[in-house]
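Left out: one protein chain. Kept in place: all the others.
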Amino acid sequence: MSILRDRRLNDIIVFIIAVIIIASYIIVWAPLRTFTSEASAWGSVIAGFTMFVGAISAAVYHVNKVIRREEDWWLNAYFVAMLFIMFFLGIGGVGTKQAYNFIFTNIYRQIGTATSALGGLFLISAFYRSFRLQNIEAGIVIVSAVIVGFTFATVAGSMSPLIKPMGIWLLTYPTMAAMRGIMMCIAIGAVAISLRVVLGMERGLRPIEEDVTQ
Amino acid sequence: MIEKISVLVMLVVLVVSYAYFIQKGKGPNPAQIRRIPALDAVDEAVARAVEMERPVLCIPGWGRILDLEMFPESMAGISTLNYVARLTARYGAELISTIRFPAMLPYAEDTVEQAYIAEGKRDEFKRSEMVRYITSDQVPYYTHVMGLVARERPAASIMIGYFSGGVMQICEPGRSVGSLQIGGCASNVAILPYFIITCDYVLMSEEVYAAGAYLTKDPEMMAGTVCGDVNKLIAIILLLIGTLFAYVRNDLLFELLRM
Amino acid sequence: MDLINSFGLWLGTFFILAVLSYVYKENVFYRFGEYSFVSISLAVQAVSSYKSIIGTCITPMSVGRYVMIIPFFLGLALFLRYYRKLAFIPRWSIALMTGVGSGLAIRGLIDTNFVQQIIAAIAPIPSLTPYEIALNTLVLFMTVSIIAYFLFLFEQRGILYPIARIGRWSMMIFFGATLGSTLLIGLPFNDLLRRILQTFGITL
Partner (left out) sequence: MSGKKGLGAFFDWLDKMDKRYLYLVVWFFVILSNIVFLPFPIVPSPTTQTSINYINSLPEGSRVIYSCAFRISSWWSDKPATMLVLNHCFMNNLKVIMVSFEPDGPSMLDEALTEIMEQWPDKKYGEDIIHFGFFPGFEAAMAAFAGDINTLTTTDYYGNTWKDMPIMEGINGGKDCQLIVDKTWWIADYIVRQFAAPYGVPVIYWGGASYAIRALPYFSAGLVEGIFFGFYGLAEYESIMKMPGIGVKYLNTVNWGFLYIVILIVLGNLAYIHEKLAGRGE
């Protein structure tokens, strides 16, 4: 029984699955490719369950607040009520589909659009205060931002036909070259750290009793 | 039948160089990471907080732990938080760190507690004061931190880890309260411009992965950071030679890599 | 029927104004809208994952794919993490997800973000005009200088200092372009404006 509790068993599971998936990329052999699809499908199923656990742990968090009658506890009660109502409407089959779509379209969608509009606002005050030519680097950032901005804001096209081609040239060559360099370095850095995870050397993953939801 | 051989070669080179630098790390002179100015400024930032008797705000990013894209940066954020906590314990500055995802909370609390124990200041460690879980929803999270920055007026804010939208709403008030800001983000490069125009020091993408190793001087993490250099040097050589070949209309290397 | 529609329109407008009221001051209406948003998003998430579990586990098992019983129980095991004695079982589920995730990431990153980029950079140039050569050299030099900037073994001194500096400036062009493309302010307001006006019977 103790072998099942041993942490090294987890590292072995991670190692075997990762190595087979990587091997299936290089060796063209049907069983390896089927294993990759099967393992990915299993990973997808488990990820589905983690979303469930996330919803339940959020509900537990809010129920505790209601029980302890903390400030605004009625909002927490409303949270849990709306969570369960919406969930049972969602899985209720055809009968409740119309009510589910009503809440989805008239409440969920409108709040979503409003929050994304709100997010855009916060940038405005920053454009005035932070967009300043303090040094060469900030200067390059601002000049490049304005050129690309004018490339996309089509009103520039009516000002002078040169802006769009210049912007497209800036995007197609210098920007692409810079992103290629950054992309190559991030890839190596991320793979080096993923290697440590696969080889079980990443102490950061030593399981502290963490909440598995996020 | 084998395909994508160049991918296999690059992976083998990375694993071999990783093993080499781990062995070198155990030897007399382990590999050292070059100076990263933004990380040297962390000491200066905490010293400034002690002098001005204002708190240090350290945000280890708001990425998930279990998401492989964000995992490396979240780990770098936790290591940075550990280093900052050791400094605040040693010099007695007030530490505040805000957490977005519940999965990150145990790592953050654990790392700050261990820092204070290592500095012999276990009694000064105040869990709920120093490591604050806000909420996992993004807009309310950064709205709360915006208010916190305006109220606590931190002398230094150190933001290294995975970040996404809402960074401006934290760096902008930070600048206006005169806090020395160090920002860094790796895979989400779309966030770096906001750090560049608001922070005093910026860690550029892959430097964030090196933050953990650079600050903790842990030989294994150093090996993980430095081993990538071999692949990068190979890439530079291939790019230079390949371009020369292209100018003389010879596509030998081009076909070789596509095998 | 249009009674429900108009009630829906008024309900939507109430929530839009509740959320936008945040700009004036964080208030109870905003919190009400925020709690509704988070609770509904979690419910939609739970409904979608419930339906996907049925589609990927229950139905296939009913038509003979019994192997899906294993991921089904590994998924259910995630609820065991509250139960200390059996808390080691959910770690297998996480190990499986980590194995799949790191395997897919490692093989993908090295191919699409590294090797394929080198191949694209040294691809044969059809018309070797001076402009093409100059352009290719510019692209090559910017990419190489950025890779040089991210070398950690060597101090940025001597010949490496100017190269790293140019690498840093090249990155600034990319960061500026990224910032420039996000200068889209006020767009969602159009949809909100149209929706609010529609509630009062005005169509834009």
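By letter and in written order, the chains are A, B and C; residue numbering begins at 1 in each of them.
Here, a contact is a pair of C-beta atoms (placed from the backbone, for glycine too) under 8 Å apart; a residue touches a chain by one contact, two chains touch by 3 or more.
Here the structure is a predicted model, which means the values were calculated and not measured.
Asks: Using the whole complex, pick out the displayed chains that touch the missing one.
Replies: Those shown chains that the absent chain touches are A, B, C.
Asks: Just to verify: which one of B:I96, B:A190, B:I236 or B:L253 makes contact with the chain not shown?
Replies: In the complete complex, the chain left out is touched by residue B:A190.
Asks: Which candidate, C:I119, C:A148 or C:M172, sits in contact with the chain we can't see?
Replies: C:I119
Asks: When the complex is taken as a whole, what residues of subunit A touch the one chain not shown?
Replies: Residues 25, 33-34, 36-38, 40-41, 43-48, 50-51, 100-101, 104, 108-109, 112-113, 115-116, 121, 124-125, 127-134, 142, 146, 148-150, 152-155, 157-158, 164, 168, 171-172, 175-176, 179-180, 183 of subunit A touch the chain that is not shown.
Asks: If you put the missing chain back, which residues of subunit B would it touch?
Replies: Within subunit B, the residues touching the omitted chain are 189-190.
Asks: Which parts of subunit C are in contact with the chain that was left out?
Replies: Per the touch rule, subunit C residues meeting the hidden chain are 23-24, 41, 44-45, 47-49, 51-52, 55-56, 59-60, 63, 65, 97, 100-101, 104-105, 108-109, 111-113, 116-117, 119-120, 174, 177-179, 181-191, 193, 204.
Everything that follows uses one rule, which is that only the chains that are shown with their structure count from here on.
Asks: Report the inter-chain centroid distance for subunit A and subunit B in whole angstrom, where each centroid is the mean of the CA atoms.
Replies: 18
Asks: Calculate how many whole Å lie between the centre of subunit A and the centre of subunit C, each centre taken as the average of the chain's C-alpha atoms.
Replies: 4
Asks: For subunit B, what residues touch not just one other chain but two or more?
Replies: Expected reply: 4, 7, 11, 14, 66, 68-69, 139, 189, 193-194, 196, 205-206, 210, 225, 228, 231-232, 235.
Asks: Give me the residues of subunit A that touch two or more other chains.
Replies: Correct list: 22, 25-26, 50, 115, 118, 123, 137, 141-142, 145, 179, 182, 184-186, 188-191, 194-195, 197, 209, 212.
Asks: Would you tell me which residues of subunit A are touching subunit B in their complex?
Replies: Its residues touching subunit B are 22, 25-28, 50, 57, 115, 118-119, 122-123, 125-126, 129-132, 137-138, 141-142, 145, 179, 182, 184-186, 188-197, 201-202, 204, 208-214.
Asks: State the interface residues of subunit A toward subunit C in the complex, per the touch definition above.
Replies: Against subunit C, the touching part of subunit A is residues 4-5, 7, 9-11, 13-22, 25-26, 36, 38-55, 58-59, 72, 75-76, 78-80, 82-87, 90-91, 100, 102-118, 120-121, 123-124, 136-137, 140-149, 151-153, 170-171, 173-191, 194-195, 197-198, 205, 207, 209, 212.
Asks: What part of subunit B is in contact with subunit A in the complex they form?
Replies: For subunit B paired with subunit A, touching residues are 1-5, 7-8, 11, 14-15, 18, 64-66, 68-69, 71-72, 75, 78, 101-107, 110, 136, 139, 165-166, 168-169, 171-172, 175-176, 186-187, 189, 193-194, 196-198, 205-206, 209-210, 220, 224-225, 227-228, 231-232, 235.
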